[in-house]
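Sharing a structure below in structure tokens format, with a few things to ask.
One chain of protein is taken out of this complex; the other chains stay put.
After this line comes subunit A, so read on.
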Amino acid sequence: MNTLRLAVADGVTITKRNALKIRRAPDLLGGVVMLPIVFVLLFTYVFGSMISLPGMSYGEYLLPGIFVMTIVSSAQITGYTLTQDLQKGVFDRFRTLPMSPSAVLTGQTFSDVIMNLTSIVTMALVGLLVGWRIHSSPFEAALGFVMLLLFAYAFSWVTATVALALRTPEVFNNIATIMSFPLIFLSNAFVDSTRLPGALKPIAEWNPVSTLVQAARDLFGNTSPALPLPGAWPLRHAVPVSLLWSVLLLVVFVPLATRLYTRAVSR
């Protein structure tokens, strides 16, 4: 079997394994399906009832933000799974097999895409039930979902890198929580970043999470002409910049995670 076919076949095997694990583990499944439902309902009804926006409902403004928040927070599952496998010697077993060495990480990140797809579909359906609507063309909407998934895939590699550098599930969980909160909340996911005070404004406007949220809003048509236009450059070109971010993350973190994997397992 040639190298590429081997890598693909082994990647598929590992993807299946991880997907099975998520389906079987109640805690993981909760994170993939239950938590997103809770997010959508809670944020829509609690914040949606208190906050009003000119020209549109806060619920519609919010949903792209919740998509992105879920993507960022569910990346923790990636890291948690990796650190656990590392600790339990599962990777040692894999490495004594004649399998493609890259398959472990590609399999892991591909199963994350499946996981994120499940979460996003769940959230979109629940969102439609509570009044979220897509106001753009089917092509734009499809592009919106693809962009979310691409970013999710790239972000998996970031988490994988962090996880392989930290190497213990407990440490990883703490660090990942500390890291993901500012990423999610120092952004335009829940608030209009143009109205943030002082230094918070530029941070939020240049946060890649904001760019992705803005891109999703643009592509799903969840914006209103009555809202102030974002001034910052990445938000004005949210779709291409967001794609650029995903590519950049992949270019940096795929080789980094791969190197850390090799180092982490050869101790």
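Note that a contact is a pair of C-beta atoms (placed from the backbone, for glycine too) under 8 Å apart; a residue touches a chain by one contact, two chains touch by 3 or more; residues count from 1.
In this text, contacts and distances are computed from a predicted model.
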Undisplayed chain, where the name is taken from the UniProt record, one of "GntR family transcriptional regulator", "aminomethyltransferase", "Cytochrome bc1 complex cytochrome c subunit" or "ATP-binding cassette domain-containing protein": "ATP-binding cassette domain-containing protein"
Sole residue of A:Ala25, A:Leu41 or A:Val252 that reaches the chain not shown, by the stated touch rule: A:Ala25
Listed residues A:Leu35, A:Ile51 or A:Val90, member touching the removed chain: A:Val90
Subunit A, residues in touch with the chain not shown (by the definition above): 1, 6, 9-10, 13, 16-17, 20-21, 24-25, 88-90, 92-99, 103, 265-267
